[in-house]
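Right, subunit A next:
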Amino acid sequence: MNPGIVLFAILAIPLAAGALSFAARRRRTMEAINLCAFVALLGCAVLLASQVLHAGSVSMWNGFLAADSLSALMVLLTAFVALACSVYAVGYFREDEQNHVFEADVLGAVTISSLRRYYSLTPLFVFAMLLVALANNLGVMWVAIEATTLASVFLISFYGRATSIEAAWKYAMIGGVGLSMALFGTILTYYSAHRVLETETLAGLNWSVLVTNAAQFEKTTMRLAFILILLGYGTKAGIAPMHTWKPDAYSEAPVPVAAMLAAAVLNCALYGLIRFYVLTTKCLGPQFASQLLIVFGLLSVGVAVPFVLVQRSFRRILAYSSIDHGGIMILGLGFGGALGALGMLLHLTYHSITKPLLFFCAGNVEQHLKSDLFRRAKGGIIHPMPVTGPIFLMGTLAITGTPPFSMFQSEFTILRAGFGTAHLFPAVLLIILLVTIFIGFLVHIAKLVLGADPELPRVDACRWKTYSLIGLASLILVLAFWLPGPLFQLIREAARVAGGQ
Partner candidate 1 sequence: MHFFQDPQFGNRIITLMAAFVLVLQIAMVGQRWLVTNIRVFAAQSFLLAGIANTIAYFNHAPHLYIAAFLTFTLKAVALPIVLERLVKRIDIGQEIAPLVNVPLSLLISGGLTTVGYVVAASFHRPEETMSAANLSVANLGHNTLAVAVSLFLIGFYMMITRRKAIMQVLALLSLENGLFLAAISLTYGMPLIVELGIFFDLLVAVMVLGILVYRIQETFDSMDVSKLSRLRG
Partner candidate 2 sequence: MNIILATLAQLLLFLIIAPLVTGVIRTMKARFQTRRGSPIWQPYRDLHKLLRKDMVIPDTASWLFSATPYVVFLTAAMVGLMIPMVAADAPLSLFGGVLAVVYLLALGRFFLALGGLDTGSSFGGLGSSREMTISAIAEPAMMVAIFTVAIAANSTNLSEVAKSAVGQSWRFLAPSQMLAFGAMFIVLIAETGRIPVDNPATHLELTMIHEAMILEYSGPYLALIEWGASLKQLVLMTLLVNTFFPFGLSPAWNAQGVAIGLAFYLIKIAIICCLIVMVETTNAKMRLFRVPELLAVAFILGALALISTFLF
């Protein structure tokens, strides 16, 4: 059984799950399909990761699907986030049903059709994200990212409210424009490679082929290509000034979708950016790309600050937090050097684990208070929700990079890279901005979680939601003190690839 089968399995499982749940009749079967599919997917992802660790890289269909350590890491993280979201989604949508969120909920007809839309679109969404990581061809990668956008448009407008349609429209439009810029960048890269490789076949755009002789590419074209790619995939990653769709999409989408958007799609967009960053640094040398990345990184972290300090909704504050973390990762890549790429990928991993937890807590609180506005919550959530409250506070401290938690370790590595490569001013500015964001977060969330007992009815949280919450929280606590050896080795390998060796 050649190693390629794993790649096929990874892609086949979500497709099958999508089709099956489209055909399924009852909610319980749809939930079961999704859960089993994503559990199997995580298993295959772990298998792929171990294969990659041993064999260096796995490929199938003569290089059409290829997975080196970077893509194996992406697949692993996407599978993990998908599983966590699906576990949470079960509880989330059951509570939505009880709260009669779906309009004209007549005889459950509308509910089932909405749920079917969710349970069939989500596997497609995950399939597209996995294809991004596994596609060796940059063109196919673009197609996959476009597919993620299209799959998630209807997931954002899931509730059909006026505001969620507005959010979906903005997401589609800005995403469409961004990806067309990315396509233009891919075309230009293909053109600069075409002059050297002279092949018409598909391999002309395969990353593995391009990376070997990137040095001879034409300079100006590669510069324009990288600019367009940065703007294009930057839009998908929510880098400022292309971040404007993010707060609306995250506050209107159902929480599991928002979590996947925040954690998994950000990874795929940054994965695409890393691929082109490697080509550009090989062709133009690191100076050009890192200059751009640092400027955009600082811009993203800076843009998040005012919206975190003065914020009305705790769903939107999480959106700005992921814009801020996108900026930090971009900065990590921009600082470069051995530590920069490693810090960035470490941060990517920890972010993909911590961010969903925060979204789940926000989801619980929102469902309990029937609104996501700080104003509406009179504080003291810890009393009616003894599990969600403390975990929400702990998650806030983790996401803002307070030391005992792992996010600080990755931020510290990135800052060390910054100081190491004499980018003193951006690193110091980053620290100041991070402290301000911490202040904004702590003030808002502490006021929400702590306080006198608001006499709200004590919530009997559904088992699934509590499992996902406690599971993720304990994982974060463990990660603060122990990072599994093979995972760290995988990250180091991926960092070597991203660093351009």
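For anyone wondering why these and not others, all candidates are chains of the complex that A comes from, given by their letters.
Just a few scattered comments:
Here, a residue touches a chain if its C-beta (ideal position, glycine included) is under 8 Å from a C-beta of that chain, and two chains touch if they have at least 3 such contacts; residues count from 1.
From a predicted model like this one, the values you see are computed outputs, not experimental measurements.
Going through 1 or 2, you find that the chain touching subunit A in this complex is 1. Interface residues of subunit A, counted against candidate 1 in their complex, comprise 137, 139-140, 142-143, 146-147, 150, 153-154, 157, 160, 162-163, 165-170, 172-173, 176-177, 180, 183-184, 186-188, 190-191, 194, 200-202, 204-205, 218, 220-221, 224, 247-248, 251-252, 307, 310-313, 316.
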